[in-house]
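First, the structure itself, so that you have it in front of you.
Of the protein chains in this complex, one is absent; all others appear in place.
Going in written order, the chains are labelled A, B and C, and every chain counts its residues from 1.
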């Protein structure tokens, strides 16, 4: 009998799966639960020409946009919620150095459902009159084969790689969704089910027995997962529901720094290029600050 | 302040919502958790020309077919699982008195998803070479607007009325799915979400407080529900997971009776036309037999 | 008078006046959808007044109305809140008692079937036919300001039965002749124009600001001044839009009744979590 294969790797292993030019989907929602440890490592590694395909994006795209890693973003939203517009994303768009392809929010979800179902398009009948149609040339008109109604074909998300941050996973790649969760967390699941290369960073790697005790919550089974990385506080400064709150002070510092390109450069020099890796980043933020964010919930 | 409206009614109220010719979707799966109390009342009321649109059907369709209530069945399966082929359905098809429109199982699910999403068709790319295409003229070929690939447009289920049997609901129409359930139960939910007239029979009507304690399990919210009927043992002789097992002895009696049309007539005379209503049916089956089927599980 | 006193004889605030008028416009049995907007006036207009209005309607004439908060919580127990949730992904929202929770998409509300009867949204620009813009100011390819994106606006303005566009500030730059990007579609060419675009459902009903309520002549597809809030004037309105039309008259926005104010202050929002402490 041979042992079951471990899919455990490092954040560097994750980034090695995401070469320049990758079409990348990043888990999380707005400024919540993004796999920030991987995002920072992408910047350290100097990745270029990435396309981010998303649903509701936030600081993860803003950071990559500011660092010059992006060629294109396809999404319904890039913003920082209560912290306002995404300053670096905004600057890149206004300067014309970044392309954005706009979708409505529901269609941005549906595009990942199309990928999950291997559909070459998702049908839609309600975009008439919007400037989504004016500017998004990837969406094509067609006629319903049964009713003759005018419709639009929306392209699937089809990411090359999906990277998400989870609360818990096992070494084989089984990923747990917490029992008590909100809607955004389920979008990570849809993303992961529609891609052949799925990277999961997790707050904790749990035992096989723990997985079996939570079998009803294993929403991403092992065979869907390519790589599992243990990354405690891996979403910082974003929150992870049931584990820690958002680091509002860090966000405020980020916003203030991002008022200018120079200020942003000083921010990434300090928080991205300064620390050699994720653990060094956490040490820089400091245990006192991190633990002050703690939330308690069961799986 | 006015009181919130109660949607509680009777099985007769349910059947009044299902006139002759209704396009009807019936919850449950194979020989599991069908709203049999309503099915029997449809026969008592002498309903004609019903079309059943389903996914995986069983004794509920067989009973309606035998009683002459059906004009058409659109589904992927009609059978009695471990009890074999559906004898009355089979007889009706072989005699040419009932039309069946065949779909594959996944597409039979997708048709209800199309109804949930108000899509006028569901796209499919894998039916080539099957006799589903030969005989089902409701499915039409078309070309993918983005890739040029040959595809087929599958019509939505679009039932006029959905009737399902649930473990628990409140008087406003909030319906609970048990925490621990299997795949077939979720299909009832998809059905209910894609129809404007939804009838729910429930083992028990629970309080508003009970609903709030199980909010994460309320998969059909009140505004989707038209009528709620308390119908204990409402799926008999089918099982209801966590409440009672299938009545195998009753199924055996049904199968034996259904060997001939005359035998089947004697069965429905005894079990459908004999008892005036659902409570009389339960009395006929007998409390001893019913309670012998009891299973225990929490919500 | 202390911060906490809420006598029904106190004059109603603008927020209370708007809330009561919204509440009266909801029908029994409807499903109303509001996002979770955070921060100051945006939160008040985008989330708190809609929630208070739906709660008030439930307490008055619409006991069967369903409140959908953040597309997730069905009929939340708002009176149990000590503070508004901070975001669509925080523990306050997760822990808020309610009747049903939508933990996956697609879920309980079938948005494309038209389950939602009315919704609330906002934008940086609204124009004279009711189009709403959340994407950019200036040219799309080289914008003066890039905003957040279309988000759920296309759905709000077509899949929902009707839309209340909630504008927390009434400034000239927000009320334009033609938006720079149509995120959500109003009535270009009137109802006939919408039909030509394939839109058979929904559209903006009111545009609500701190000064007034606009509605639409849906036949011709033109914004109208429906009513002016107590304390605002016609010139206040006309000076603060660029619709290319001038409003000549309008009624005063109807005031709450004593019963409505009492319910709002003492039943719907006893802690002032929604509309603030008076």
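The rule we apply is simple: a residue touches a chain if its C-beta (ideal position, glycine included) is under 8 Å from a C-beta of that chain, and two chains touch if they have at least 3 such contacts.
Not measured: the values here are computed from a predicted model.
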| item | value |
| --- | --- |
| Chains still shown that are in contact with the chain withheld from the display | A, B |
| Selected residue (touches chain absent from view) among A:4, A:48, A:95 or A:266 | A:4 |
| Residues from chain A at the interface with the omitted partner, ascending | 1-5, 113, 115-119, 172, 174, 193-194, 211-212, 215-216, 218-224 |
| Residues of chain B (touch criterion as defined above) contacting the omitted chain | 29-33, 56, 75-79, 81-82, 85-86, 89-90, 93-94, 96, 100, 102-107, 109, 125-132, 134-135, 149-150, 180-187, 189-190, 239, 241-242, 245, 295, 297 |
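Quick note on the criterion: only the chains that are shown with their structure count from here on.
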| item | value |
| --- | --- |
| If a chain touches chain A and chain C alike, it appears here | B |
| Centre distance in Å when chain A and chain C are each reduced to the mean of their C-alpha atoms | 30 |
| Geometric centre distance via CA averages, chain B-chain A, whole Å | 40 |
| In chain A, residues with contacts to at least two other chains | 125, 149, 180 |
| In chain C, residues with contacts to at least two other chains | 103, 112 |
